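Could you have a look at this structure, given as structure tokens, before my questions?
What follows is part of the complex, with its chains left where they were.
By written order: A and B. Residues from 1 in each chain.
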Amino acid sequence: MLVRTKRNKLEILVDRPLLRRVRDIALEADIPGFTLLPTVGGGGHHGRWSEEMVTGGAGSKVRFMTLIDDATVERLLEKLEPLISEYSLIVTIVQVEKITDDSNDV
Amino acid sequence: MWSNGLTVIHMDVLLSPIILFFVLGALAAFARSDLAFPEALSKALSLYLMAAIGLKGGTLVAETGFTGDLVLAGLAGLLLSCLIPLGAFALLRGFGRLDTTNSAALAAHYGSVSVVTFVTGNQILGDQGLPPAGYMVAVLALMETPAIIVGLILARRGASDSVGVSGGKELLRETLLNGSVVLLTGSFIIGVIIGKDGMEPIAPVFVVGFNGLLCLFLLDMGLLAARRLREARSLTLRLVVLGLAFPVINGAIGVALGAVLGFDVGTAAALGILAASASYIAVPAAMRLALPKADAGLYLAMSLAVTFPFNITIGIPLYTAFAQFWIS
């Protein structure tokens, strides 16, 4: 049977060289899972960028996405705060309904 | 006589397909053409060039054996990659009017090296009958990392700036195991093991195809460099001047050191090329981690869009001329 639960879909736009650190911290905060989503470019206060593998990924970004409950959001943000501040990362949170088979929903 | 020689070499080099494809890429990007290489192709070509140059150097060393020159060249390279950042830092702070963090980040780029600049120089020198010694590939690999540490020390002395969250140890590990360092060193060692005979069956890909694939890669580098230049915001005139002066100064120092150590023309020129070149692979990634407040757009623009094109077109023949003048 399908179960529907309210979850937060939290996304962090991470510079590729930073990815490993973000992931390790997130796993320490006991998230149940994560999915990495690609980007192709962008622009902001610090200028434009586009995916550029040649420069060792220094200028590329990836989105770290995780579906978590409210308590985990707070735990995760607390742990990530130094990284978010230091590297000016952008985090977004959206309310979603998560649907899975009940045997799968841990 | 000498200046004539220089001009001849230079024109010759500027009309070689390698350079012409680079210019084509730059022109296309300046004209805002939508010509673009898929990322995977750029990366593939860059991996190929590293494997090929590593194998080339290794098989050469397999023939000549490990000589004292190899050790000398390694030490010279290390010395250059530690000292160049100091001079660069001073000039960037003073003449360049940059803050400590950005100066330190940029200084690290100039102390480190650019694989493609070396590869192109190596090819051009070889075409002119001045092939550098095979061990210069090992020197190339050696010079990738030390400048990063010097740069971070410079940044830390600048007190107020906190250095990235990541502990120095983890960063060091990541930098030493950077893909380009591993592939270069690994292929070099494979080259040493298999020697000239072992290269034969794989030579069609790694030797015969080299020049043509380098053309394609430089076409892409022309596109990237010109695009970076067009979008560089924080690049001031003073910084552009430094981006052109650094390679000339460092190149001259590198060639002089090579001459003093008794290297042949090609090898001394190659040491000059290494000193003159600026990293755009290992160092930017390390700086993004360690000095997050430094402007990534700026250091990539200086390295890729100012110094790299200068070296490819004018620098390489210039350092060769230095070497010819001082050695022969």
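In this section, a residue touches a chain if its C-beta (ideal position, glycine included) is under 8 Å from a C-beta of that chain, and two chains touch if they have at least 3 such contacts.
Keep in mind it's a predicted model, so treat the numbers as computed, not measured.
Student: If each chain type is represented by one copy, what are the copy counts across the full complex here?
Tutor: A x3, B x3
Here is the rule we go by: only the chains that are shown with their structure count from here on.
Student: Could you please specify the touching residues of chain B with respect to chain A in the complex?
Tutor: Counting only chain B, the residues touching chain A are 39-40, 42-43, 46, 162, 164-166, 178-180, 220-221, 224, 231-233, 280-282, 284-289, 292, 295-297, 300, 304.
Student: Which chain A residues qualify as touching chain B in the complex?
Tutor: Contacts found on chain A: 15-18, 21, 46-49, 51-59, 82-83, 86-88.
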